Structure formats: structure tokens, C-alpha cells
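Left out: one protein chain. Kept in place: all the others.
For chain A:
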Amino acid sequence: MVYIVSWDEFVDRSVQLFRADPESTRYVMKYRHCDGKLVLKVTDNKECLKFKTDQAQEAKKMEKLNNIFFTLMARGPDVDLSEVAGKEQMETQPVKKGRGRKQ
């Protein structure tokens, strides 16, 4: 099985795979609490990409990937992914606007 070491590479290649064939690409997640292991798989039935981890910080990154896939799948593969990242930016922007008084 093709286990990818770099998280970013896994994300890029999975999104590419999905965009190339949205009809047959699926994203599978398997979690084993007793072993404390998480395995992710993205496949279009021709090619298969896998990622495994036991790190909590990777689980946080996986949540972002989940968001990406939900958006891609629900809205369509042509959705601009900066929307997903854009939401995070939207949350941080109002914090910067501290001085709002121009008089």
C-alpha cells in the first residue's frame, strides 16, 4: 500500500485525484482507539494514497482535510478551496481591526 510520509503531499495529491475523477474518488478514515492509530485513504479505484499516524497534531490537520473534502464533495470539484482557508482568515481579520475610530 502506498503510504505517504509528508502530510502536505498527501493533501495535494488527494485533492488532485478527486478533481481528476470526482465520481469514483472516495476518502476513507479508520480509527482504532485501542491502538491509538489513525489511517486515511484516498482512492479512485485505480490509484491509492494512504497516510497513517498516531499523532494528535495530525488529527487536527485531518480535520482541515475533512473540511476540504466536505466542501469539494458537497459543492463540486470546481469549488475554490480558498473559501475553506478564507473562512479561517475571516475569523482572524476582525481581531486585527482594533482601531476603528476615524474622526
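In the analysis below, a contact is a pair of C-beta atoms (placed from the backbone, for glycine too) under 8 Å apart; a residue touches a chain by one contact, two chains touch by 3 or more; residues count from 1.
One rule holds in what follows: contacts and distances are computed from a predicted model.
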item: Listed names "GATA amidotransferase", "Adaptor related protein complex 3 subunit mu 2", "Signal recognition particle 14 kDa protein" or "V-type proton ATPase subunit", matching UniProt entry of the absent chain; value: "Signal recognition particle 14 kDa protein"
item: Interface residues of chain A (partner: the chain not displayed); value: 22-23, 25-36, 38, 53-59, 62-63, 66-67, 69-77
